[in-house]
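Missing here: one protein chain of the complex. Every other protein chain is in place.
The block that comes next holds chain A.
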Amino acid sequence: MGAPGTPRREVVTGATGTSRQGHGPSGTARTPRRGHGPRGTARIRAHEDPAADPAAVRSLMSRQLRLAAMTSGLLVALIGPLPLAFRALPDAATRPGGALVVWAVLGVAAYPALLLIGRWYVVHAERNERDAGDPTGRA
């Protein structure tokens, strides 16, 4: 949370005017806001008429999708060749140690790598959203 300020409670409602009203105005969400009033009102205006600035939504979506694709691409590039690589390890009978390599890679190294990719994704996804806040603010 970058500079969260006092969280404001807002009513979270269900889906857009569909039949499921049984749980109506149900949960509350804390929405951390970064201080400035104009930004908040702009966002709410965009929300009152969500199609008002579809171009902004589109550009944010395509940037986020690109980021998601890059993240999974990184994952595939990192993990994908491993089964092939492990098959290429020398036979245990001739040169032992292959099992330890597999353990080190799959059992230990894989997890920090996944964590780093995840962290990297979150930083960039939040940056994308911050950037997208500006065109919305124009509305």
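Heads up, the rule we're going with is that a contact is a pair of C-beta atoms (placed from the backbone, for glycine too) under 8 Å apart; a residue touches a chain by one contact, two chains touch by 3 or more; residues count from 1.
Criterion: contacts and distances are computed from a predicted model.
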Choose one: "ABC-type spermidine/putrescine transport system permease subunit I", "Heme exporter protein C", "Cation acetate symporter" or "Inner membrane protein YebS". The correct choice is the protein name in UniProt for the chain not shown. "Cation acetate symporter"
Counting contacts across the full complex, list the positions on chain A that touch the omitted chain. 1, 7, 10-20, 22-23, 26-33, 43-44, 46-51, 54, 57, 60-61, 64-65, 67-68, 71-72, 75, 79, 83-84, 86-87, 92, 96-100, 102-103, 106-108, 110-112, 114-115, 117-119, 121-122, 125-126, 129, 132-133, 136
